[in-house]
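Report on the structure given below.
For this depiction, one protein chain was excluded, whereas all remaining protein chains were kept in their positions.
By letter and in written order, the chains are A, B and C; residue numbering begins at 1 in each of them.
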Amino acid sequence: MTVANKIQASFDAQTMMKTLGARLIYVANGECEITAPLLPGSLQQNGFGHAALTFAIGDSAAGYAALSVMPEDCEVLTSEIKINLLSPAKGDLLIARGKVVKPGRRLVVVTSEVFARTGGEEKQIALMQGTMVPVQS
Amino acid sequence: MTVANKIQASFDAQTMMKTLGARLIYVANGECEITAPLLPGSLQQNGFGHAALTFAIGDSAAGYAALSVMPEDCEVLTSEIKINLLSPAKGDLLIARGKVVKPGRRLVVVTSEVFARTGGEEKQIALMQGTMVPVQS
Amino acid sequence: MTVANKIQASFDAQTMMKTLGARLIYVANGECEITAPLLPGSLQQNGFGHAALTFAIGDSAAGYAALSVMPEDCEVLTSEIKINLLSPAKGDLLIARGKVVKPGRRLVVVTSEVFARTGGEEKQIALMQGTMVPVQS
Partner (left out) sequence: MTVANKIQASFDAQTMMKTLGARLIYVANGECEITAPLLPGSLQQNGFGHAALTFAIGDSAAGYAALSVMPEDCEVLTSEIKINLLSPAKGDLLIARGKVVKPGRRLVVVTSEVFARTGGEEKQIALMQGTMVPVQS
């Protein structure tokens, strides 16, 4: 099983990703992209995307970016992550782009940027910085 | 409309809370408690509660704790929040307890602790620290 | 060498602590207290204590709190830590109190609260939340 297949299988096993309508678009070499629509059940009180939706795809994109640079028999857990919310989550689609900043045997430092796409335009709505931990699967 | 009613109405308007089965248990005087079950659609790849579920109720509990000490015509937005995940989210129910650390006219600093209850026992699964911002509603 | 002696020796080896006038007051069982005066060379542009002073003693108190619950042959490194600044650092003395939230073989989650003492009164000026990592010494 390739790393990409392993990660797709892990993604598919996350029922939360299905609930949110999230899709794994790309993962390789320390980078990952995940998208999600603004489903009627994913909103906050003003009708914008909920911070938990932004967090969900940003955290997963960061985690799978990390997993793509780990040994094959590993899984990844979020140890900690911080999110700064920049703008309301509104538009046609949310796009999270995770990236490895510093790989490591014990800790992998990651960032994730989340954007809202409206028509052909993207606007950044969140920035995340965190630590992923490899665990034996 | 009392503050408690205003906050309940805001909570009810968050479709994400309904999707996750979350319930607002208590809110007053800078404290808030929100619970959520581990629904089949809220899980990560190992069958535990997804970090986004833990984040969702922890962030909301912190936000409503903050809103309970703000002027009546305000709403609250999460500016930033950090989560340290301590243990897997497994058990009968997740319980988030948000608390105001420092109220303020422009910024409210908050914490949130999230627990997993199994039978009569509670185990802490996450600790959050963040900043809420009042906005005119 | 007792754990307290080992930690005192580590503290004394930190020249930054001497530069800032910091003192190790107490460390045991996952808790640590460190104080520092507002030296003329530790200030920011308005004459208050610099955020780096608050950070320095808060981070060290959290780190030594963690070290007090680790095996004897370990040292501790800060992996990551977040600080929310609550009030200006002014008064007679700054006091940092670190605490272990979740011990662990690979990661220790910690918090630290920093206070400014003026006469007999203490006011909280910062809250920190982070992760310490044991390393073989």
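In this section, a residue touches a chain if its C-beta (ideal position, glycine included) is under 8 Å from a C-beta of that chain, and two chains touch if they have at least 3 such contacts.
Here the structure is a predicted model, which is why all the values come from computation and not from measurement.
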Pick from A:V3, A:L39, A:L93 or A:L127: which residue touches the chain that isn't shown?
-> A:L127
Which of C:A4, C:A28, C:L43 or C:C74 touches the chain that is not shown?
-> C:L43
Identify the residues of subunit B touching the omitted chain, counting contacts across the whole complex.
-> 79-80, 82, 106-107, 109, 131, 133
Kindly note down the residues of subunit A that lie in touch with the hidden chain.
-> 82, 84, 86-87, 101-102, 109, 111, 124, 127, 129-131
Extract the touching residues of subunit C with respect to the undisplayed chain.
-> 10-11, 13-16, 18-20, 40-46, 50-53, 55-56, 59, 75, 77-85
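Quick note on the criterion: only the chains that are shown with their structure count from here on.
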Furthest chain, CA centroid comparison against subunit A = C
Chain centres from averaged Cα atoms put subunit A and subunit B apart, in whole Å, by 21
Take the average of all CA coordinates in subunit B, do the same for subunit C, and state the distance between these two points in whole angstrom.
-> 29
Measure off the straight-line distance from the CA centroid of subunit A to the CA centroid of subunit C, and report it in whole Å.
-> 33
Subunit C: positions in contact with at least two other chains | 82, 109, 131
